[in-house]
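Note that one protein chain is taken out, while the other chains of the complex remain in position.
Now for subunit A:
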């Protein structure tokens, strides 16, 4: 049986009548569960806010958390949950902040002689459970948001385009090249080509663990796009096992220059541009 509006009203009366004591005990129980990771003053503010919003929701609001009357309470719960998630509290530690209210209500009944029927106790704890679930949902949403943000940051981080010589830019690819990353790489590369006016780009795949047809297709598309903009692409970092796999798969790189290492690719470009890149002879032992 869910909480009725009448039951809700009785709970509001209880919370109003024993206001100070509820806030006090509620804060203490939560503080014990968080082991000093939040200051008492801060906790007390949060609990006061929760307490006030529960009273404001009124009997009807508490009976059904989805009605407009309970809007403020929902917002407070979501807010609390978000701040807990951001501060790296666990889901349990977040939910306990709400579930602590059960202990407080039982204490009220036992020591302060608040008149509660068994029905009331069951209904009230049911309400607290639903409030806890609300915080849990927000908690998960917040965490998912954080993960999505981090994935996006990773996408940004992992695709630098670096200028390694006058008119030569290099893209060191690391990790899995899926469609989303390939798109970012292509955009970055083409933009850098425009910004720097570089006629040569080197795509280094030393850090790509496996080159399958999808990865190859992404690379080929990037090379063709760069060509359309008047830049020549060289693919470097092709290790022996990758070379054999590409041959067996039957991927053709056509007339695109490929080199074993980034150094080879740079030397190739410098030769094309007429810069003398001589190997320095090791110093002779005296």
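Everything that follows uses one rule, which is that a contact is a pair of C-beta atoms (placed from the backbone, for glycine too) under 8 Å apart; a residue touches a chain by one contact, two chains touch by 3 or more; residues count from 1.
Just so we're on the same page, contacts and distances are computed from a predicted model.
Just go with whichever of "succinate dehydrogenase", "Transketolase", "Sulfate transport system permease protein CysT" or "Serine/threonine-protein kinase RsbT" UniProt uses as the name of the absent chain.
Hidden chain identified via UniProt as "Serine/threonine-protein kinase RsbT".
Given the contact definition stated above, which residue among A:39, A:117, A:153 or A:214 touches the chain not shown here?
With A:39, A:117, A:153 or A:214 as choices, the missing chain is touched by A:214.
Tell me which stretches of subunit A touch the chain missing from the display.
Residues of subunit A in contact with the hidden chain: 176, 178-179, 209-214, 216-217, 240-242, 244-245, 248-251.
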